[in-house]
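One structure, as structure tokens, below. Some questions next.
Excluded from the complex is one protein chain; the other protein chains are retained at their positions.
Now for chain A:
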Amino acid sequence: MDETSLLPDSLAWMAWTWQTAAFFATIALLLAIFTVLAVRFPERERVGVLRIPTTRGDRLFITLLGSAFICLGWMAFASADLRGDLTFALPICLVYALAVFRFV
């Protein structure tokens, strides 16, 4: 089925895909969650392995940026048949995220 046919005609010319939507929805959701968290539990700076004070939001930024590079690294160095599939790269990102929130 043509995915773009689900969209109204006025948006079809932008050729949106659900994958792009899912990607940005995830980021928007993360930002929303962290905003709510920041309101409910005010952020406090802390110094970790990077020796710089970071708040929860800073750690989210470091996580997202680092994850992007982990995925790029995966697409650059994984064997040719796994390169286009991030199924294994995303768990690495998750481990990285946990490490950032624990140690940075």
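Basically, a residue touches a chain if its C-beta (ideal position, glycine included) is under 8 Å from a C-beta of that chain, and two chains touch if they have at least 3 such contacts; residues count from 1.
Definition applied: contacts and distances are computed from a predicted model.
Engineer: Refer to UniProt and select, among "histidine kinase", "Sugar ABC transporter permease", "DNA mismatch repair protein MutS" or "Xanthine dehydrogenase family protein molybdopterin-binding subunit", the name of the complex member that is left out.
Structural biologist: Not shown, but named in UniProt as "Sugar ABC transporter permease".
Engineer: Among A:33, A:49, A:68 or A:99, which residue is in touch with the absent chain?
Structural biologist: A:68
Engineer: Suppose we count only contacts with the excluded chain; which residues of chain A make the list?
Structural biologist: That gives, for chain A, the contact residues 4, 13-17, 19-20, 23-24, 51-53, 61, 65, 68-69, 72, 75-76, 83-86.
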